[in-house]
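Taking it in order: structure first as structure tokens, then the write-up.
Missing here: one protein chain of the complex. Every other protein chain is in place.
Labels for the chains are A and B, by order of writing; each one numbers its residues from 1.
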Amino acid sequence: MSNTAKFKLSTLAVLAAALMSSVTAAQAAVTVLGWPGGSEETALRAVVDDYNGQANVADADKVELLFFSRDGFYDKLQADMAAGSDAFDLNLLATYAIGRYAPYMEPVDLGPDAVTTFGDSVLKTMQFDGKQYGVPTDLSLHFMYYRKDLVAALMADDAAKAKYAEISEKYLGKKLEPKDPNDWTWDDWAATALYFSKDVNAESPVRYGTVLQMKNLLFNMMVFQSLPRSYGGDWMDASGAITVDSDAYRTGLEMYKMLYDAGASPRDSLSYEYAETNAAFGSGQTATALQWNAAAGELTDPEKSPAVADNVGIVAPPAGPDGRADHIHGLGLGLNKNAKNKEGAIKFLKWMATESAALDYAKNGGSPALAPAVVAKIAAERPDLVQLGQFADAYGYVMTGGTSAKALSVYELQAKEFTGYWSGQQTLDEALARTKAGMEELLK
Amino acid sequence: MINFLRWIVFGIAALALNFPVIVTLITSFKSAKELSTNPGFWINQPTLDNYVSVLQVTDRLNIFGYLGNSLVAALIGTTLALVLAVPAAFAIARGEIGKRLLLPTIVNLRAVPLIIFAIPLYMMFQWLGLLDTQIGLGLILTIVNLPLALVILVNAISELPIELDEAARIDGANTFQILSRVIAPVCRPAIVTSFIFGFITAWNEFLFGLMLTTSKAVPMTVGASFFFAASGGGVQWGLASAVMIVGALPPMLLGLIMYKQISGSMTAGAVKG
């Protein structure tokens, strides 16, 4: 008796809850799920306000924004999309995750404006299987940050040059001379990093020559892989064979380990990612850092980084035998397959691809990569966007397979195996063999 | 003399155990500029800016809404867990019913990462309309809290002398009356302890809050991470610290109110054989 009564009670409670929540669900608008917290959010909010203010946008097509947590964002998004959620019409998309989300999304036609605004290479960051899945909003790549004052002092001092040559011969096997960072090869950078490290050179004015992001984290592999890339490395060749065990990857992995073991990077580098790297470089105790372009604002702001802001130099990542390489990926917005208001959503996407909207987005703090003719119109306000566009154009690359459905899993795998090598838990051969086997499984 | 030593030990323990809390508190009063140049405990230019930013951005981040959601969900998750666990603990401890299978099964729910249920629960909640509701989150938190509540309560009831039950039964009380009039009052410290631990656990839960809410029922832990990303992005330490302090205040207040209950009822109800 009481058994069934309890059962009825709990069923009732569940039903009541179900009723309560479904009443509030009906709203007519275009819901956009954006990237929370950073400059991307500020910029998106501003352009959405402008869009909603336009007379020709019907009430039913007005855009509402949704942001959920930044932590676990992609895990949550994946659960939502796989379960067929219609809580948002447009959602955030990233180059390295397009393949993962494409099954739950619909390709879109952005109209003729898109090519003139962004250019083909940037539009490609939002393509998968030859189809356009979204409008690009922000572009990310890496800068080599360095301390202008330190490098200038090194280049002006003969005794320092001698010491530099001695160190480079000991660690790199060849006598090198200090060079302007714009002309750095990876060897020059490594020699500089060693020279400015107290463990290598007791007279160094700062504690470390560089700060490497070596935490077991997929984003750190994106920072790292430009080094092997400039030696000709790639995930796979044209025939689809995995080539991660190439000499290029060996050279890159060994260089990181050599620098870490020599004490050229902080001793806890194996737990460093974006935030730790900024803090290390911003403290004024580190001479160089390979870091995301997004850090430029913070590192050059005297309010936020008083110790270094006036002396931060920014160049593209150093060159290898194959020239320079700079990992690029884009953030953008794409269409959810289960969207409730597809027409309104596509209308907004097309508007986002117009020149005026893209400029609006840039003015409000976003980092879009724009075609040269378009970026010229905002060069005075956002000189950093010019540099961003130039680097992306000249050195930008995406690894073969880097947009596939399993790209994120490949990065995860590399992060685990490569950090295992750097921390001395396995040999280089073991790490590369395991990575290769895993990638063959993932990318078959 | 020994009392003086006790004070010293207490001081060291309080400082050591609270070290991260103290650093967080200090950090929350530092500006970004000061953080990058002064790692020490002394604050050169204390500022309230971090708290102002956390509490003032209510148009885009409804921090009071998050706090409310957390409060409702945590209270559901804690109270319901106790309502279910107290009678069951009595039956397990005294009737030996469920000791073989039910108890180890539920206790095991604490060892297994419950997040593996995220996908089926998501689909079930979608079907029931419980997604993005405080009740839905509260129900999950109940599952999260059950194991600990049950262990503490079974332990507490087993400790009570069986003569207590027998005396009441001779006086004519039935099983349910024994539970409500004798066992439950005597077990108040254990119930209060389970409540506090349960509330703290529920309040601090992150993954289910992330997966099962979108906008209306977002709890504090998930809402707080709007302000920073623990991975793959920048962390604004000052802001993060202020959020942590604000987020820890409600369970702290609860703890302050409840600890009197614990110590008070302990001396009152010391019915030990």
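Methods note: contacts are C-beta pairs under 8 Å (C-beta built on N, C-alpha and C of every residue); 3 or more make two chains touch, one makes a residue touch a chain.
One rule holds for everything that comes next: contacts and distances are computed from a predicted model.
K.L.:
Tell me the UniProt name of the left-out chain, picking from "L-lactate dehydrogenase complex protein LldE", "Sugar ABC transporter permease", "Cbb3-type cytochrome c oxidase subunit I" or "Periplasmic dipeptide transport protein".
P.N.:
In UniProt, the chain that is not shown appears as "Sugar ABC transporter permease".
K.L.:
Touching the hidden chain in the complete assembly: which of B:Leu48, B:Val112 or B:Ala167 does that?
P.N.:
With B:Leu48, B:Val112 or B:Ala167 as choices, the missing chain is touched by B:Val112.
K.L.:
Considering the whole complex, which of B:Gly129, B:Gly223 or B:Pro251 touches the chain not shown?
P.N.:
B:Pro251
K.L.:
Among B:Ala88, B:Val182 or B:Leu212, which residue is in contact with the omitted chain in the full complex?
P.N.:
B:Ala88
K.L.:
Mind pulling the chain B residues that touch the left-out chain?
P.N.:
The list for chain B reads 3, 6-7, 9-10, 13-14, 16-21, 23-24, 27, 35-36, 39-41, 83-85, 87-88, 90-92, 94-100, 102-108, 110-113, 115-121, 123-124, 139-140, 142-143, 146, 148, 151-152, 155, 158-159, 174-176, 179, 189, 193, 197, 200, 203-204, 206, 221, 224, 228, 230-231, 235, 237, 240-241, 244, 247-248, 251-252, 255-256, 259-260, 262-263, 266-267, 270, 272.
K.L.:
Please identify, in ascending order, the residues of chain A that touch the omitted chain?
P.N.:
Where chain A meets the chain not shown: residues 2-3, 6-7, 10-11, 14, 72, 75, 78-79, 81-83, 100, 103, 214-217, 266-268, 270-271, 275-276, 279-280, 283, 285-286, 408-409, 412, 416-417, 419-426.
Definition applied: only the chains that are shown with their structure count from here on.
K.L.:
Centre to centre, by mean C-alpha position, how many angstrom separate chain A and chain B?
P.N.:
Taking the average C-alpha coordinate of chain A and of chain B, the gap between them is 36 Å.
K.L.:
Show which residues of chain A lie in contact with chain B when the two form their complex.
P.N.:
Per the stated touch rule, the residues are 13-14, 17-22, 24, 36-38, 41, 45, 66-72, 75-76, 79-80, 82-83, 85, 87, 217-219, 273-275, 278-279, 282-283, 294-295, 298, 303-307.
K.L.:
Across the complex, what residues on chain B touch chain A?
P.N.:
For this pair, the touching residues of chain B are 32-33, 36-37, 60, 118-119, 122-123, 126, 128-133, 135-136, 206-207, 210-211, 214-216, 218, 222-223, 225-235.
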